[in-house]
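Apart from one protein chain that is not included, each protein chain of the complex appears where it belongs.
Chain IDs A, B and C follow the sequence of writing; residue 1 opens each chain.
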Amino acid sequence: MHHPILLEIIDHPFFQRLRRISQLGLTNYVYPGANHTRFHHALGALRLMKMAIPTLRDKGNQIPEEEEIASCIGILLHDIGHGPYSHALENPIIKGVSHEEISILMMDELNRQFDGKLTLAIEIFKDQYHKRFLHSLISGQLDVDRLDYLTRDSFFTGVNEGVISHDRILKMLDVYDGKLVVEQKGIYSIESFLISRRLMYWQVYLHKTVLCAEMMLIKAMERAKELAKKGVELPCTDALRYFLYNDFSIMNFTGNTLEMFAQLDDNDVLSALKYWKNHRDPILAYLSNALLNRNLFLIRQIESNRNDLKLQEQKVSNSFGCKIEDASFLVFDLTIRHAAYDIQHDKILIISKDNSVKDIVEASDFTYLKDLGVPVSKTYRFEYQIN
Amino acid sequence: MHHPILLEIIDHPFFQRLRRISQLGLTNYVYPGANHTRFHHALGALRLMKMAIPTLRDKGNQIPEEEEIASCIGILLHDIGHGPYSHALENPIIKGVSHEEISILMMDELNRQFDGKLTLAIEIFKDQYHKRFLHSLISGQLDVDRLDYLTRDSFFTGVNEGVISHDRILKMLDVYDGKLVVEQKGIYSIESFLISRRLMYWQVYLHKTVLCAEMMLIKAMERAKELAKKGVELPCTDALRYFLYNDFSIMNFTGNTLEMFAQLDDNDVLSALKYWKNHRDPILAYLSNALLNRNLFLIRQIESNRNDLKLQEQKVSNSFGCKIEDASFLVFDLTIRHAAYDIQHDKILIISKDNSVKDIVEASDFTYLKDLGVPVSKTYRFEYQIN
Amino acid sequence: MHHPILLEIIDHPFFQRLRRISQLGLTNYVYPGANHTRFHHALGALRLMKMAIPTLRDKGNQIPEEEEIASCIGILLHDIGHGPYSHALENPIIKGVSHEEISILMMDELNRQFDGKLTLAIEIFKDQYHKRFLHSLISGQLDVDRLDYLTRDSFFTGVNEGVISHDRILKMLDVYDGKLVVEQKGIYSIESFLISRRLMYWQVYLHKTVLCAEMMLIKAMERAKELAKKGVELPCTDALRYFLYNDFSIMNFTGNTLEMFAQLDDNDVLSALKYWKNHRDPILAYLSNALLNRNLFLIRQIESNRNDLKLQEQKVSNSFGCKIEDASFLVFDLTIRHAAYDIQHDKILIISKDNSVKDIVEASDFTYLKDLGVPVSKTYRFEYQIN
Partner (left out) sequence: MHHPILLEIIDHPFFQRLRRISQLGLTNYVYPGANHTRFHHALGALRLMKMAIPTLRDKGNQIPEEEEIASCIGILLHDIGHGPYSHALENPIIKGVSHEEISILMMDELNRQFDGKLTLAIEIFKDQYHKRFLHSLISGQLDVDRLDYLTRDSFFTGVNEGVISHDRILKMLDVYDGKLVVEQKGIYSIESFLISRRLMYWQVYLHKTVLCAEMMLIKAMERAKELAKKGVELPCTDALRYFLYNDFSIMNFTGNTLEMFAQLDDNDVLSALKYWKNHRDPILAYLSNALLNRNLFLIRQIESNRNDLKLQEQKVSNSFGCKIEDASFLVFDLTIRHAAYDIQHDKILIISKDNSVKDIVEASDFTYLKDLGVPVSKTYRFEYQIN
């Protein structure tokens, strides 16, 4: 049974809104089963948190009930600040304000509404609480967030390679010297977790066709913002209009702005595309139509230093019939970089039977783990198909 | 590899629209993983058709390639006429025109665009082709439609009881005397299929909370239509407006109407609710808000002949502060009836080793199968919660 | 973590012997993955018991730790008295002594070795403890034994139809008026459980080919016993020899006999078949060879009152070249009867929200459940194939 505060948070419109925000944006253009939402993910991560805490307690770590509840609130709300299509539109819609920052603003607002009952949860979420392992469970190299999303995304995409043993990993967790650690005998499961994560990145999250669809969506939003700046009328919901016709920073992201943001979800964007597919701006209309009917750009992996983009823009502007300065909406390059194990942030710590603690990279017998910390980069060109 | 015509149909905007129509309407209010779409289901059913045909051929039934392609087109398009939220809104949005009728209209339009290449598919779909077993594969007691949706809905809801052996059933199919039959040794799998179907109906499709959410959505749409009739302005997309402010019959459901219908999807309805949650009509606003935040009516199973509804309407109108004649949007009864095996339509035929063919109900040793043909009915009362 | 007494019992040779007793006898002749053992099943049932107890406690039922441990011991040992090939050879090897009786004898012996620590467990197992619901968890219409074996047997055979929601059922359990009951909202899962159980019986446990193989094994053992009575030498392990050359009743099944029984497992029988396939008795040799190489008898379902068995024995004795009185080893009928829900024993009780308790058959809206209590019977003839 969940604590009443958890049920009240789940019932709050801020949280119910997550039902309308897809977990994986336009990934369903490649994996059609991937229609799961942030709502589902948040509940799943809560479940894993509720498995992790008793395991830690069984190993002698004191975690009073109020810390458990706060950790549960923290994980439940860890993604509350995500906007439409999760990561994809973070930048074009609200430039310069990250979803983590918005999450904190929304938690503060909820804390106000719930009379301060979220204070400890917010401290843990911000890593300001002295028991830092609770923060690590919410946000770290091996947090319940990742354990949930890898399992969930693998399930809904059908990519078997992403299957991890989240239950076994949870059973191997412990706290040592105030830090979250993993028992030595869980080392193979951790290796498998890192490898699975890498494969999910390249095969799902950074799949070239997914990237193409998401970039086209970004371009459509950027085009809309550009037109908005020029005063062109763009039919859309009030909430989306608010963000298209105004600019924001973290400073003025409060009160009414937060309220408007809480109205936004995938649906606002999708209905805008449906309006705009007949817009008199041919670029906005083209992109909207193309997205609705999954008529995607050509995709090619290219050398990162290839310098023929200008030339290609010329060709595209001729073929499409747009100004050369607008061609960048129709042909562009994208370089992505990803490392499966981010060695610059916190580490996954392995504790041996004699209580010596090592980074997984050193604890493992296998040299290749080091390489997982080396970012891999790829460059793609996406372009309008010239007939 | 799929035949090019299948790929072209999949790429057509009519078919891509199915990406935006959820398979199970508001079922995700109970089973949060149930976000799969008609698009996914249509592709899945196509896959099963492509497994069924070779099995039938291996058993000596002649199925030329053109019949195979036509059957594949037929199954791909069998749900093309579904509107927003699939079954839920069929009636309130377009009164008196079934989704099957619209499917045929859309197929006719596609046939026009594809120069008559769908003619055979349409004949099979309408059961006008002499090899009637091809129609049975698309639409019958044991069609690939059902085999796909039971498997798929069970997967995405997580209701284990719905798991069926669709692959085994497909392997047991044959044709005898022009009819689709099942080999005797598949009898337990068929029984299991019927039982699973019944359980899925009561545990998923007719789950009382799902029914409640869908009824509230229907009431919201009916309220909107009522307001529209009175000339009240209702912000919404052009396509939805077209259907709110006009009435249609199968007679005038062509040309522009069909075109407008092809613009409609879940998104039009959801964005309307987001507009309407602040509408000055309190009933429309209440229902819209309640749906968005999953703040559902009270649900009680009642005797079907209970006659206190008028009394309850009075109480609700007092509490909510609406006219008594409007209380029916806030409190109402629903009686559902369902039989797992519809004995009035076509039958599931079992063929024994000596080629005698019997209805499953007679072929089975087990008396309870007969009872599956008896409809079960339940009555629920849904009502606005009086404080 | 398990209580030390549980670990000690698991390490005891009596329990380790279960590793060498297959759960499903010769079922792997039909479903080749079904090689799981009584050892695995006992551990699985223990796990379910450890899930059931906290659920009952959460609902306010007092279960002190010593009762929990005793229930765990009880379920761990519930099958300890099974002999080689589980059910198949129960009768031919030790006539007139059931595996339940032997289980109690072995528990008594373990209780002696463990200084009386199993006393409460044995009381619960024998249904002599006043909290009878603990016995129901071990042995009843809805015990953890059945929940485990249906799940497990379905997994290892690959028969999807047997999948049940054992975790959901466990969560629905409660105790009312001293009896184990199921919450009303679990009713569909119980129905599904009953149906799955019926299907598993007919599709796995009583599959005609499995029955054939097991009957041939029984016939081989009976032939061996017959030869043993005549003083014919039968090479085999000492433990098997002890049971072939002597007869037992529950009265003299103690001391050395129990010790010898604890030596017996599948392996004794299998190695005997390997010896006997070259035995000079042609019937024993034939049956042994046939079993080793899965060269099974012909199987036909027949009317139960068919009276041509004598005639068939004559034909077989001519063809095989054996005495007419020995033909019953080579051709015989078997009538099986099974009811999915044994209404004569304890019932599955459903408790409604207003605390009224009903048998599932009455609580369910669906008439066919009653039929699950009606035994179905089938008769098969198995016979040596005449060239």
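We adopt the following convention: contacts are C-beta pairs under 8 Å (C-beta built on N, C-alpha and C of every residue); 3 or more make two chains touch, one makes a residue touch a chain.
Just so it is clear, the model here is predicted, and its values are computed rather than measured.
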Displayed chains contacting the withheld chain: A, C
Residue among A:22, A:189, A:237 or A:257 that touches the chain left out of view: A:189
Option from C:39, C:261 or C:380 whose C-beta touches the chain left out: C:39
From A:22, A:165 or A:263, residue that would touch the chain that is not displayed: A:165
Residue touching the undisplayed chain, where the options are A:43, A:104 or A:199: A:199
On subunit C, residues whose C-beta touches the chain left out of the figure: 11, 13, 16, 19-20, 28, 32-33, 35-37, 39-40, 43, 156, 237, 239, 263, 267-268, 270-271, 274-275, 292-295
Interface with the unshown chain - residue positions in subunit A: 159-161, 163-165, 188-189, 191-192, 195, 198-199, 202-203, 365-372, 374, 376, 378
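As a working rule, only the chains that are shown with their structure count from here on.
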Given subunit A and subunit B, the chains that contact each of them: none
Inter-chain centre distance, subunit A versus subunit B - centres from mean C-alpha coordinates, in Å: 33
Interchain centroid distance [CA atoms averaged], subunit A/subunit C, Å: 51
Junction residues of subunit C - those touching two or more other chains: none
